[in-house]
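For this depiction, one protein chain was excluded, whereas all remaining protein chains were kept in their positions.
We just call them A and B in the order they show up, numbering each chain from 1.
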Amino acid sequence: MSSEWPLWEVFIRGQHGLNHRHVGSLHAADAEMAIHNARDVYTRRNEGVSIWVVRSADITASSPSEKGPLFEPSNSKVYRHPTFFDIPDEVGHM
Amino acid sequence: MYAQMVKSDVPRVKGLDEMGPEERAFQERIDAGQKIEPKEWMPEGYRKTLIRQISQHANSEIVGQLPEGNWITRAPTLERKAILLAKVQDEAGHGLYLYCAAETLGVSRDELYEQLHSGKAKYSSIFNYPTLTWADIGAIGWLVDGAAIMNQVPLQRCSYGPYSRAMIRICKEESFHQRQGYDILMKMVKGTPAQKAMVQDALNRWWWPSLMMFGPSDEASVHSAQSMAWKIKQNSNDELRQKFVDQTVPQAEYLGLTIPDPELKWNENKGGYDFGEPDWNEFFEVIAGNGPCNAERLGARRKAWEDGVWFRDGLTAHAEKVSARSAAAAE
């Protein structure tokens, strides 16, 4: 099997001056493609949005609040990524 | 229901007093309605069951593109064409969200594809039935999306954070799917006798497979009991099926259609319909690969994947070249 495109986390700012918010993830060969894909997958082409993408592997996450050994899945790159956060209605359809 | 008969790898559901401290703390958090997040401790069985369930769900979304997708080029008006295309596109999006949710559990999307293509991972039995007329597109929206929504709404409260959030997003986006299907049928039953006959024919063919979507009765299933204890399943298959029938019968009546079940009858005592038993032999055959379209569906997915290797590799190679060039320029 050929190598898989890396995973990217997508952050989007709606039109109302809000912060960028995490909306989900996707696969892309590089950052520029990730931006294109994010536009197609997560904004369904809304105008006036700003998109950030960051490689999931480049995110450093804090330790979970619970004490005890961490769950370490076999693939250390993918498990750290934050996932879907709900977007409030006032942001509009994404 | 897009995930049918998910196995949980446990012989029986343990009581709190039989658990070690970690598992006990984990179970108590679930019982208290807290969400489990990717980095946190979880029993291996929970992780594996979730991967199976989420990947079955994701696989169903992308295989589910095919039966409806084959009518995009034949949609009867430009507006219907656009709506159907948008809906099938949503399914691809939902597959994408769900694969990403599964990826938080330490499995890659390519591995999940591999399991789908090899036949190891399953997808919903419903997508192995053919779409023969335009009324089938209406019937799928009405019945199949209707049944899916019934399952997905409670899954928004699932204990695993990424899955729960994916379901919230999916439910929000899917709200128009069932309506567009019903809308197609409303238009057709008000049309010519041929159109009305087409709608009844579609209901005749899709009714039983839709009921099978919920899976066989799982009252006695240890897998279901465990999944419920973990809150990755909220209702029993029979509960959801009953709810679906109760909701759908009046909708069929409104359309002037006959449900193809001679045993269907209102039961005043239980406040719901009594109905016949689906043909579970057929269900198990379809799951085993012998449905009318299994070979075509899986064949189409494999072909898309294999024909796309050069494309995916080409983009990877280009990205590597660009990154090497900019590294060289920086030196």
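The rule we apply is simple: a contact is a pair of C-beta atoms (placed from the backbone, for glycine too) under 8 Å apart; a residue touches a chain by one contact, two chains touch by 3 or more.
The definition used in the following text is that contacts and distances are computed from a predicted model.
One chain of this complex is left out of the view, and of "Ring-1,2-phenylacetyl-CoA epoxidase subunit PaaC", "Alpha-D-ribose 1-methylphosphonate 5-phosphate C-P lyase", "Phosphonates transport ATP-binding protein PhnL" or "Alkaline phosphatase", the protein name its UniProt record gives is "Ring-1,2-phenylacetyl-CoA epoxidase subunit PaaC". The chain not displayed here makes contact, within the full complex, with A, B. Check B:K14, B:K35 or B:K187 against the missing chain and you find that the one touching it is B:K187. Residue-wise, the contact with the chain that is not shown comes from B:I72, picked out of B:I72, B:I149, B:C171 or B:L264. Residues of chain A that touch the chain left out of the display are 5, 26-29, 32-33, 36-37, 39-41, 44-45, 47. Interface residues of chain B with the unshown chain, by the touch rule above, are 62, 65-66, 69, 72-82, 85-86, 88-89, 92-93, 95-96, 99, 134, 184, 187-188, 191-192, 194-195, 300, 303-305, 307-319, 321.
Here is the rule we use: only the chains that are shown with their structure count from here on.
Centroid to centroid, with C-alpha atoms defining each point, chain A and chain B lie 23 Å apart.
Across the interface of their complex, chain A is touched by residues 22, 25, 29, 37-42, 47, 93, 96-97, 100-101, 103-110, 114, 161-162, 165-166, 168-169, 309, 312-313, 315-316, 318-319, 322-323 of chain B. By the touch rule above, chain A contacts chain B in their complex via residues 1-5, 7, 24-27, 29-30, 33, 41, 61, 63-64, 66, 68-71, 73-75, 78-81, 83-86.
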